[in-house]
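Notes to accompany the following structure.
One chain of protein is taken out of this complex; the other chains stay put.
Moving on, here comes chain A:
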Amino acid sequence: GQEKDKYIAPSAERGWNDPPQFSYNLQNARGQQKGHLTRRAAPPTSSAPPTIPLSSNPLAPPPCSLAPPPRLQGKKQNCFMMKCCHGNNRSDGFLTAGPPTTTTPPVQPGSQEEEGGGDQTQCEPDVEVVLSSLNRALATCRQSVKDQVCNDVEKRLLLLDDSWRAGKLSLPVRRRMEALSLELRAGHWDSANEIHRSLMVDHVTEVSQWMVGVKRLIAETRNLNPELLEQLQDTSVTDQDSDLLQG
């Protein structure tokens, strides 16, 4: 599923009039602000209060059987929607009611790539594969990075492993960690970082204990000298999971 489109509808318990929550990617996918809700109605010219043709009499008692709203005339009518220049967000209605429409939300250049390369991969991410990628990177780092730091990272990777195996991580988190590990293997540091940020923003409760270790791992790995990096990437390519790497 497209988790990037997920909203959390406002919760009455959490805060009075709390607004809905947007995912990190949706937040960042915003284009140039069009600001289309800025018009005002012309002021009345006379001093009498504005009169508007009555469509129904609000002061009458409600009808005994509710009059239903006007029915559809044939096809769906979209013309009641405000014309938005960026108009594709219609599918991202933040009441998660109904499947998204065929339009896709706009993707900013350089923004996060699709998770795992597509939504065809319905198979469960493999914790072994993910952790082995991360641990391989850590092992390479040990050759030049301070012990203290590597140990701290290792501690957190263990926490990640434990949490995952104990079933404490939700599917979106597991999916994104899989994607992150792939980006890391491919040397796509910025993408890997984006995924780490999106996880911290959208799922902080689940990931905060160990994510900073992954963040540090990305930072240290990208700074490795070229020979070590090559070493790391060589072993990745020969790995049998290379079919998961998308073009």
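Criterion: contacts are C-beta pairs under 8 Å (C-beta built on N, C-alpha and C of every residue); 3 or more make two chains touch, one makes a residue touch a chain; residues count from 1.
Everything below uses one rule, namely that contacts and distances are computed from a predicted model.
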Select, from "Proteasome subunit beta", "Vacuolar protein-sorting-associated protein 25", "glutathione transferase" or "Protein transport protein SEC23", the UniProt-recorded name of the complex's unshown chain.
"Protein transport protein SEC23"
In the full complex, which bits of chain A touch the chain not displayed? Write them out.
8, 10-11, 14-22, 26-28, 30, 32-41, 43-44, 47-52, 54-59, 62, 66-72, 76-84, 86, 89-90, 92-95, 97-98, 110, 148-149, 152-153, 156, 196-197, 200-201, 204-205, 208-209, 211-213, 215-216, 219
